[in-house]
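One protein chain omitted, others in place.
Now for chain A:
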């Protein structure tokens, strides 16, 4: 990279979109899931970093729609289409959904990683967006970076080689 290209950073319970030659990134996914939705012909991509599977879990009056898989993903899709992505051409890649600690208590909230992944897959299925590649589960954190020019998702794990999916 000779010239500075835009790197859009997405925080926890946040989402954003980027056009090539920009890139989009989110760091330190544990039980959270990072969902990249992209139109490879138009070189535009969106990234959502969700924390919880389902907004019906919310005990909050003023909810943050970017925090839940069921509310964030449709918003991301609308935003992409609003920016010129073709609805029928959208594809998805995802990473995260780890279970960092295997708690002995059977509290549901502690199984949140796998539940997040399940929720994301169900919503993408309902929206008819095919999942091209994913790297989920395990007990490891992930930082991901998507390049809408190459449509490759770079995954970096603690003390491991980077991989692309």
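Structure notes:
In the analysis below, a contact is a pair of C-beta atoms (placed from the backbone, for glycine too) under 8 Å apart; a residue touches a chain by one contact, two chains touch by 3 or more; residues count from 1.
The rule is short, and it goes like this: contacts and distances are computed from a predicted model.
Its record in UniProt calls the unshown chain "Chemotaxis protein CheC", which is the match among "ABC transporter permease", "Chemotaxis protein CheC", "Nitrogenase iron-iron protein delta chain" or "Mannosyltransferase".
The chain that is not drawn here is touched, among residues A:15, A:32, A:121 or A:153, by A:32. Note that of A:18, A:51, A:73 or A:153, the residue touching the chain absent from this view is A:51. Contacts to the hidden chain, counted on chain A, fall at residues 11-14, 27-32, 51-52, 57-61, 64, 67, 98, 100-101, 103-105, 109-110, 112, 139-143, 156, 158-160.
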